[in-house]
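In what follows, a single structure is set out as structure tokens and then discussed.
Note that one protein chain is taken out, while the other chains of the complex remain in position.
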Amino acid sequence: MEAPARSRAISLEVNGEQIEMEVPARRLLVHFIRDDLGLTGTHVGCDTGNCGACTIDLDGQPVKSCMALAVQADGAKIRTVEGLAAEGELTALQQAFNKHHALQCGYCTPGMLMSATALLERNPHPTEDEVRYALQGNICRCTGYVNIVEAVVAVGEEHA
Amino acid sequence: MSGTKELSAPRETVWGVISEPSEMAKLMPGVESFEITDERHWTAKVKVPLGLGGLKMTMNFEKLEERPLEFASMRAKGQGVGALMDMTTSFTLSEAGEGTSMVWEADVKIAGPVGAMGQRVLQPIVNQQVSQVLAALEERVAAASTSAEG
Amino acid sequence: MVLLREVGYARPATIEDAVSLLATHDGARPLAGGQTLVNVMKARAAAPDVLVDLVDLDELRAIGFSSDGLLEIGAMVTYTQLMGSSEVDVARPILAEVASTIADVQVRNRGTVGGNVCVSDPTNHFPPLLVALGATFTIRAESGERTVSADEFFLGVYLTAVGEGELLTKVNVPPSSGAGDGFAGVTIGKHGTYIVDAAATVSGDDVRIALGCVAATPVRASAMEERLTGSDFSEDSVRSAAVGVGATLDPPADVHGSADYRRRLAEVSAARAVLQAARRRRAK
Partner (left out) sequence: MSPTPSNSLLQGASSSTVVETVEPVVLEKGYIGRSVPRKEDRRLVQGLGTFFDDVRRHGMGYVHFVRSPYAHARILSIDVSKALELEGVYGTITGDEVAIHTDPFFEMSVEPGGNIKDYALAVGRVRHMGEPVAAVCASTRELARDAADLIEVEYDALPVLVDAEESLKDEVVLHDDAGSNVVWSGVFDWGDVDQALAEADHVVKIDRLHFHRFSSTPLECAGALVEYDKGTGEWTLTCNHQMPGVGAIWMAPALRTGIDKLRFVTHDIGGGFGNKICLHPQYVVLCLMARKLGRPVQWTEWRTDQHTANAHGNERTFLDVEVAVKADGTMTGFKVKALDDCGAFPRYEPLGCIIWAQVTPGLYSWRNIRVDFTQVCTNKSPVSPNRGYSRMQHLWLTERIVDIVATELGLDPVEVRKRNYVKAEQMPYETPNGCVYDSGDYAAALDIALDLIDYGSIEERRVEAASRGRLLGFGIGSTLDSGTNNFGQSTLLNPDLQFSGNNEAASVKLDIFGEVVVTIGTVPQGQGHETTAAQVVADILGCSPEQVNVRRGHDTWFNSHAGFSGTYASQFAFTGLGAVKGAAELVREDMVQLAAAVLQAPVDAIELADGFARIKDGPEEAALPFMALGAIVNANNAFLPPDFNPTLNHRFVCRPYFGMVDTEKKTGQLTLTYATQIHAAVVEIDPETGDVEIVDYAAVDDCGVRINPQIVEGQVHGATAHAIGAALSEEFVYDEDGTLLTANFYDYHVPHAMDMPPLKTGAMESPSPVAPLGAKGMGEGGGGGIHCIGAAIQDALRAAGGAIVYTSCNPAHRVWSMLQDPEATRANVKVVSR
């Protein structure tokens, strides 16, 4: 049984690419993604785990990366907004966000896309209420959520 | 916050604990070390056990008013990482048969990031710490009175 | 904010290793979902010296039934797992129903039942619910295992019967077997933090009511329970039974409500939880 350590060599898959790195135990997963990996699409908007701007996909589930330590992601598979679509292409959801004006400043958008993508993977044709329930953990201060919900519902209907 | 506590020991013993800085310093939960600067001032390094982890603080105590066997009040200013505490406490003793009836009062103010955890969590935490100090006081008094009898 | 102090981290493979790490390191705390502990560490309000990550202890993620029919929920079971569990749906669906209103999808994917009860934040959903359901808690120490009732488990804010060097392994919940369960209260925004909440279970004429957010730990509304023995659980009788509950409480005041407001909400929430439980009771 290894003794507690203040840092740890972790190995994890990030957007399909295997990463090995030594990280301090105290570093939050969100700062590991932003500062160590340079994937700055994942954002920080609060200090109490309320806003969801830091939402990523961890082993198939949307989680808030500001409430996890980087060392906890050892052996995990994570996906960030940069990994949603292949180079230069946009997913149907990303296109719908543009078509429906579902973003203004864009700061909450990565987190919204990760939560909405996870919803559509579980429930391809969500109702408006189901979309609002799925996005309850993602704060937006610009759009009032109207067009975001409309865009996600629209993606569900197009694939009806 | 205030309340009364019935102690079995006579007033002299209770007074012996309350007025003695070295005794009072030991009452703080998680006290790691303390230092008596002078008869009316002392400091204590404490790690207040907050359940989820310790809160390190240096507490500077100062006696305010003393009327032997009757009344004692003191002020503690705590400065730590993540919290700033300003506590004034007073004890009023009166004879109750063999033992002593002690009316205590505590006014605790907390500022700084720990306050950010929401008042409804903070208030119960402060109540817990005060009740632990009182329990420790009761133990010290009981120990003092048995050693006095022995 | 947001930036933690230095901390030690270990990721034991077995419960025994976890317990021994907790026992041998001063200031060691278990790390489950981290949905409260990490936030407290960010505020540097309180900081453990060592984190013992329970992520590899699959045994703690099991949901099943004990030999005497109790629903056994592993301490590392997440809210999302609870919401999808057929055992819970059969034995005590209120657990999944309440879990589904905790915070949001992301928090429910990582937050655990064990974390919720061990943090023992007065505004957490599960402490009052498990007190009302009469749950018991299995605690493992180096010396062995013991089981504690709900009334003995919750001692204070961030303070439970789980001592230094010990680990909660299971929460054991009696199956409803005909009882009706209810949970009600007022939140800050939809699915937000509770200002006051109440849990109730009604079986036959046995009523258990627990109030949350009105003290450091859940408070049994025992006087109201007595007033309801043999009750027809009509709207009027339940509401009148709730009158007076507030006067027995000394709730905290904060920016979301005065002590008086919380006393009133306690009565309203208790009545609504009991009415919901009574409606759901299977007709005998």
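Going by the order they are written in, the chains are A, B and C; count residues from 1 in each one.
The criterion applied here is as follows: a residue touches a chain if its C-beta (ideal position, glycine included) is under 8 Å from a C-beta of that chain, and two chains touch if they have at least 3 such contacts.
Just so we're clear, the structure is a prediction, and the values are computed from it rather than from any experiment.
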{"item": "In the full complex, displayed partners of the excluded chain", "value": "A, B, C"}
{"item": "Selected residue (touches chain absent from view) among A:Ile10, A:Leu29, A:Ala118 or A:Cys140", "value": "A:Cys140"}
{"item": "Residue numbers in chain C that touch the chain omitted from display", "value": "1-6, 43-44, 104, 186, 188-193, 195, 254-258, 261, 264-265, 268"}
{"item": "Positions on chain A where the hidden chain makes contact", "value": "24, 26-27, 31, 34-35, 38-48, 50-51, 53, 80-82, 84-85, 90, 94, 97-99, 101, 103-110, 113, 128, 131-133, 135-150"}
{"item": "Chain not shown, touching residues in chain B", "value": "81, 84, 109, 111-113, 115-119"}
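Please note the rule applied: only the chains that are shown with their structure count from here on.
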{"item": "Touch-based graph of the chains, sorted into line, ring, star, complete or other", "value": "line"}
{"item": "CA centroid of chain A to CA centroid of chain C, Å", "value": "29"}
{"item": "Touching two or more other chains - residues of chain C", "value": "1, 43"}
{"item": "Touch list for chain C against partner chain B, complex", "value": "1, 27, 29, 36-37, 40-41, 43-49, 119-123, 156-160, 213, 215-216, 252-256"}
{"item": "Of all residues in chain B, those that touch chain C in their complex", "value": "50-55, 81-83, 113-114, 116-121, 123-125, 127-128"}
{"item": "Touch list for chain A against partner chain C, complex", "value": "1-6, 8, 24-28, 44, 47-49, 52, 55, 61-64, 66-69, 71-72, 74, 115, 118-119, 133-134, 136-138"}
